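For this view, one protein chain was removed and the others were kept in their places.
Should a chain be cited, it is by its letter among A and B, assigned in written order, with residues numbered from 1 in that chain.
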Amino acid sequence: MSDNLKVVENATCTFCGCVCDDMNLTVDVDEHRITKAENACILGKAWFREHGIEQRPFALIDGHEATTEAGVEEAAQILARARFPMIYGLSDTTCEAQRVAVGLADMLGGTIDTTTSVCHGPSGIAFQGVGESTASLGELKNRADMIVFWGGNPAEAHPRLFSRYAVTPKGMYIPNGRKDRTIVLVDVRRTASTPAADIFVQVKPRSDFEVLWALRALVKGRKVDPSIERRTGVSLAVLEDLVARMKRCNYGAFLFGMGLTMNRGRHFNSAALLALATDLNQFTHWVAKPVRGHGNVTGADNVVSWQTGFPFGVNFSRGYPRFNPGEFTTVDVLARGDADAALIIASDPASNFPKPAIEHLKRIPVIVLDPKATLTSRLARVAFTTATYGINVTGTVYRMDDVALTLRPAFPSPYPSDEQVLTAIRDRVRVLLGGNRLPAGAAPIAPAVAAAS
Amino acid sequence: MPEMMTLIGGRTSKQGTSLTHGKLDGEYLEVTSTVEMNVEDMARLGLKNGSRVKLRTPEGEAVLKCKGRETKDLPRGILFLAYGPLSSQLMAGDTAGTGMPISKNLDVEVEPVPDQAGP
Partner (left out) sequence: MGSPLRIVNGRVYDPANGVNGVVRDVCVRDGKIVDDVPPDAKRIDATGLVVMPGGVDIHCHIAGPKVNLARKVQPETHRDDVQLRTRVTRSGTGGTVPSTFATGYRYATLGYTTAMEAAVPPLGARHTLEEFHDTPVIDKGFFVLVGNNLLLYRLLQEGRLEEFRHALAWWLTVTKAYAPKLVNPGGDEMWKGQRNANITALDDKIGAFDLTPRRVIAAFIEAANALGLPHPVHIHCNNLGHTGNVETTLETMRLAEGRRAHMAHIQFHSYGAVAGKSRSNPTSRARDIAEYVNTHPNISADVGAVMFGHSTSMTADAPLAYMLYRIAGGKWVNADTENESGCGIVPFTYQDQVYTNALQWAIGLELFLLSEDPWRMVFSTDHPNGGSFMTYPRLIRLLMDSEFRKQQMAQVNQKALDHTSLRDLQGREYSLYEIAIITRAGPARLLGLTAKGHLGVGADADITLYEEDDDKEKMFAAPRYVIKDGELIVEDHEFRDDHGGRVLHVAPAYDAKIEQVIEPFFEDYYTIRFANYAVDDRYLSHHQVIPTAAPAAAATPAGAARP
């Protein structure tokens, strides 16, 4: 450690969707590393500790060291030649980079998708179907006297959800913090989160939908058969008690995880929960919030939505945005073998996608932007090393509750940002294509004659 | 004879902290290649902590180390595995038109692996 230390106050941690902005970072300026991250959770501490400057090539082309500029040229050539380019990732980068990526997809007539499709994508689909009553996290802190966690393990995946936002903090109308709240946890197994709950409801695997639907029926005053217990593992008495508490509280909140979305029923599960929260508003105030994973996955949803009208899985091949999950989502595009090139930004599908999708990635030219080496960068034709957002570069990120924050970087990186690399690729592609690519048949010179000949 | 169980994929804080360090070595690979299993199931299958099991789905298979959990924490017939390269091997590409592959509550065949056969 050197003596050249500085402190960056009120920095933002982008590891998970909590995006806590109260980090006080001690930076060893000479060593290019963060030696202390005050207020960070265990995940945040690791995030800050492990992102020093590694000695990596600026770019690798077919495994050979290259400059960023040479990588940009190669990447632009690959993308401009491709007939079905797929752009994917984007949840661990800034909105500024995401914005350029969507523009590049539009220019190419390609497809863009984010890690949302394999995270809370089904909740996005559910939202499109039924809407959502939701809130910024401060409302939970200030008002929520009942919180139901469903299908998630925040103690391990979002540790400060409990301590900073939802369970223990004191708020305007919750003067005693934890004591003023009823905490319910619903899951198929006991986890590190279970001890935080006053009431633990253990449901049988694959029965979340049935439990949620039974709760909806009870909220509306309908009868539910006691055989619900055989199907779901939860007794009618427990459900009735829950409903009574839900109607009695002043401000209730559901925080739900991928136990609902990555499971049989997917968007039906999320929609059932969102609809339950909506129904409860006839009696008292209720909100629901998907607990989002990556640091800026919520920003990705927002950027793709405001630019295209759709949150993820968007195809531009006809000259305008089209949305169709299952068709334009990455796992499907790859598993079907459709894409003929892929641009992956800040994501590692080769280590968490289903096997058939990974197999296709190995067959096509892949371009990767990542601060670290990953399984995906290993199989890439062009692999860029980029600076880490929030640690080396500034920009905008959205917390899981859609609150936008500006990052305060701790120390500079020799590597370019994702935004810079993507902008350079886009500008080069624009030259190669002569502007935005128009879909075939979009502007025929003499339509009738051309068709006849 | 292999036996059918239900596999739940998920996150853990160790998986989270180790992936930040780097995904190509060390703790991350250790964490994502260990499956949690109910202790009674393990006893019945003759498995101890650290024993190897092979999980198989129609899509693929993976050999993992197992670790016991009490029944109150993890019911019989349920397995838990942190997401990573090995959980990927078991997942199918079909998303039922949603974009989301199934990674929780997968039906898997479980088969003990004799010690010498382990990787």
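Keep in mind that, in the parts below, contacts are C-beta pairs under 8 Å (C-beta built on N, C-alpha and C of every residue); 3 or more make two chains touch, one makes a residue touch a chain.
Predicted model, so just to flag it, every value in this text is computed and none were measured.
Note on the chain not shown: across the whole complex it touches A. Note on the undisplayed chain: of the listed residues A:G177, A:P195 or A:G309, the one touching it is A:G309. Only one of the listed residues, A:A135, A:L212 or A:A300, touches the absent chain: A:A135.
Of the listed residues A:E31, A:D180 or A:D402, the one in contact with the hidden chain in the full complex is A:D402. Annotation for chain A: contacts to the undisplayed chain at residues 9-10, 12, 21-22, 95, 99, 103, 106-107, 124, 127-139, 141-143, 164-165, 171-173, 250-251, 278, 281, 283-285, 287, 301-303, 305-311, 316, 319-323, 394, 396, 398, 402-409, 434-436, 438, 442.
As a working rule, only the chains that are shown with their structure count from here on.
Considering their complex, residues 15-16, 42-43, 45-47, 49-51, 113, 117-118, 121-122, 125, 153, 155-157, 159, 188-192, 202, 205-206, 258-259, 261-264, 266-267, 293, 312-313, 325-327, 329-332, 334-335, 348, 350-358, 372-375, 378 of chain A touch chain B. Against chain A, the residues of chain B that register as touching in their complex are 6, 8-13, 16-18, 20-24, 59-60, 72-75, 78, 80, 83-85, 87-105.
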